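Complex shown without one protein chain; remaining protein chains in place.
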Amino acid sequence: MTTTLESVSVASANRAPRPPRRRRLGADRRRAAYLMLAPSVIHLVWWIGLPVVATFGLAFTHYDVIAGTIQWAGLDNFREIFADDIWNRSIWHTIIFTFFTVPVAMAIAVFIAVLLNQQIRARAWYRAAFFMPHITATVAIALVWMWMFEPTLGLFNLLLDRVGVNGPAWLSDPDWAMPAVILVSIWKGIGLKMLIYLAALQNIPHDLYEAADLDGASGLRRFFAITLPLLKPATFFVFIVSMIDAFQVFDQVYVLTPDGGPANSTTVMTYEIYRTAFSEFNISVACAQSLVLFAFLLVLTVIGRRLTGKDADEA
Amino acid sequence: MKPRLAPRLALHLMLGGGALVMVVPFFWMILTSLKSRADIAAYPPNLLPDEWVWSNYQAALDYAPFGTYFRNSLFIAIGHTVINLMLATMAGYALARVPFRGRTVVFMAVLAMMMIPTYTKIVPQYLIAKGMPFFGGNDYLGRGGYGWLDSWWVLIVPGALTPFAIFLFRQFYLSLPRELEEAARIDGMGEFGIFARVMTPLVKPAIATVALVTFEGSWNNFLWPLLVTTRDDLRVIQVGLAAFQLAERTEWSYLMAGSTLATVPMIVLFLFAQRYFVQGFATAGIK
């Protein structure tokens, strides 16, 4: 098995002098690669690259979208946002949110994926059940959760009432609102992560397990010795994507705890960006806030690459 | 590998319990969709509907032109899925399997594209759509007209390719063994042939994943279709569902009925696509 991953990196690292024919082959391959990349690069540069560049530019201006005026602002917008305690709190909330949603949901997801990779009856239905939170539009299903969290009429407190516990006000309680949002987000996020792990598990050659079975390895040992290392590329992917999602969480937070939650206890960075841009019509400041978000994600991605190891994502 | 009976039972218990927790909100959603407004407000609350109001579904469908919305959403979602699969597989393959200068930079740039939130990008994206040269009465500099706004172009093209898909495909192509392409190359196969005929059939689970996620994302998209269209005949299913939430009150039973109906096609699609997550066939070609 080790051949699958390492042979690739070893081969490309060994760029020893090559016979002329091989070099021509390399040029041909590169040309093919450029052609295959071209449509995507053009599309991404046009539809996302330009907006991203505009974001970088606008963050250093005073752009009044209603009046249609634009002026150079230097670092004014950044000074403004870091003087805003609500924004600073939103950064902290986002970090807490990410800390609790990403690793927890990832662990649950890989566990379920391994279970659902067995040959068992009704597997398709189990898979559907775990993926369902992801396929439903967030707004509608978050409203259902909001209802289930209602202090007197909601499912949670009705159940707690049965066992004699006086439940908290959940989304209206500054101490419970964020945990409730995190719970919903974990629930919502498991499906996609599970699916990716499930897809990645298909790429693990069968014979490896058979060899392990001969050695008499336990299920748990098999998981840590064979499965998990081979899931590295998938794990790197899931980690990066989940983190980007978590840092940009908006829909469920906005529906569950509108307007920043009780006493701004659930305001997250993307909510602040949304509010600045579309309640206050202050696009430039929203761009500055977005750059801060961008910087966080960039740093975390680089760290993620280091942690999962270069071999995993570098051929 | 088929586990024995006792572990199998434990497995079912565990998965069954987990699955139940996952679908509780959906039961609540479906039950609500069958309640009358007074029943929803009943205090103390009822679990099951007092009387099963199936007519909520008809009423919800009559609330907006859902036939048109459904057709539009379907069309856009299929368009997005097909384009995304075609472009992202190629890009993912090139980034994973062909060494060239600047590859890491391109890859990091693809990741960076995901790091600016939607709400920030949406105004520039709107301006780009409006400024598409030669369309909608625009001149060659994109002035004078309204570009792609209010057209199928703007509904399909901008959202058709996702960095997510490129990234995922890259990771999957990365983990394929090198022997396969070497063998094909010795047989005289070109790079594109290796991509299309040797490697891509091996990442079917990734294709199924991207297809599902793209389709679902596009099906549930709301803000972009609303912003770039002004005509009702170009609007999508989520715009229709949003109309159930009025400024001062929510039409709960209709919203739940509409959301249930909107979820059904996604579940069907999932049950169909999940067949591709079957252990073993990806490795079939290696031996």
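Letters A and B mark the chains in the order given here, with residues in each chain numbered from 1 onward.
In this text, a residue touches a chain if its C-beta (ideal position, glycine included) is under 8 Å from a C-beta of that chain, and two chains touch if they have at least 3 such contacts.
Keep in mind that, in the parts below, contacts and distances are computed from a predicted model.
Novice: One chain is missing here; what is its name in UniProt, given the choices "Carbohydrate ABC transporter substrate-binding protein, CUT1 family", "Fumarate reductase", "Peptide/nickel transport system permease protein" or "4Fe-4S dicluster domain-containing protein"?
Specialist: Not shown, but named in UniProt as "Carbohydrate ABC transporter substrate-binding protein, CUT1 family".
Novice: Of the residues B:11, B:24, B:82 or B:127, which one touches the chain left out of the display?
Specialist: Residue touching the chain left out of view: B:127.
Novice: Which of these touches the unseen chain: A:39, A:151 or A:179?
Specialist: Reading the full complex, the residue touching the unseen chain is A:151.
Novice: Based on the whole complex, identify which of A:74, A:103, A:174 or A:219 touches the chain you can't see.
Specialist: A:174
Novice: Which parts of chain A are in contact with the chain that was left out?
Specialist: Interface with the chain not displayed, on the chain A side: 45, 49-51, 53-54, 56-57, 64-68, 70, 86, 146-147, 150-153, 166, 168-174, 258-260, 262-264, 275, 277-283.
Novice: By the contact criterion defined above, which parts of chain B meet the unshown chain? Give residue numbers in ascending order.
Specialist: Touching the chain left out of view, chain B contributes residues 37-38, 40-43, 62-65, 102, 105, 122-124, 126-128, 130-131, 141-144, 146, 149, 223, 226-227, 230-232, 242-250, 252.
As a working rule, only the chains that are shown with their structure count from here on.
Novice: On a C-alpha centroid basis, what's the spacing between chain A and chain B, in Å?
Specialist: So the centroids are 15 Å from each other.
Novice: Any idea which chain A residues touch chain B in the complex?
Specialist: Residue list for chain A touching chain B: 3-5, 7-8, 11-12, 25-26, 28-30, 32-34, 36-37, 39-41, 43-44, 46-52, 54-55, 65, 112, 115-122, 124-141, 143-145, 147-148, 153, 155, 158, 187, 190, 192, 195-196, 198-207, 209, 230, 233-234, 236-237, 240-241, 244, 248, 250, 270, 273-274, 277-278, 283, 286-287, 290, 293-294, 297-298, 301, 313-315.
Novice: Under the definition above, what is the set of chain B residues touching chain A in their complex?
Specialist: These residues of chain B touch chain A: 1-3, 8, 11-12, 14-16, 18-26, 28-29, 32, 43, 45, 87-88, 90-91, 93-100, 104, 106, 108-125, 128, 157-158, 160-161, 163-164, 166-168, 171-172, 174-179, 185, 190-192, 195, 202-206, 208-209, 212-213, 216, 220, 222, 238, 241-242, 250, 255-256, 258-259, 262-263, 266-267, 270-271, 274-275, 277-283, 286.
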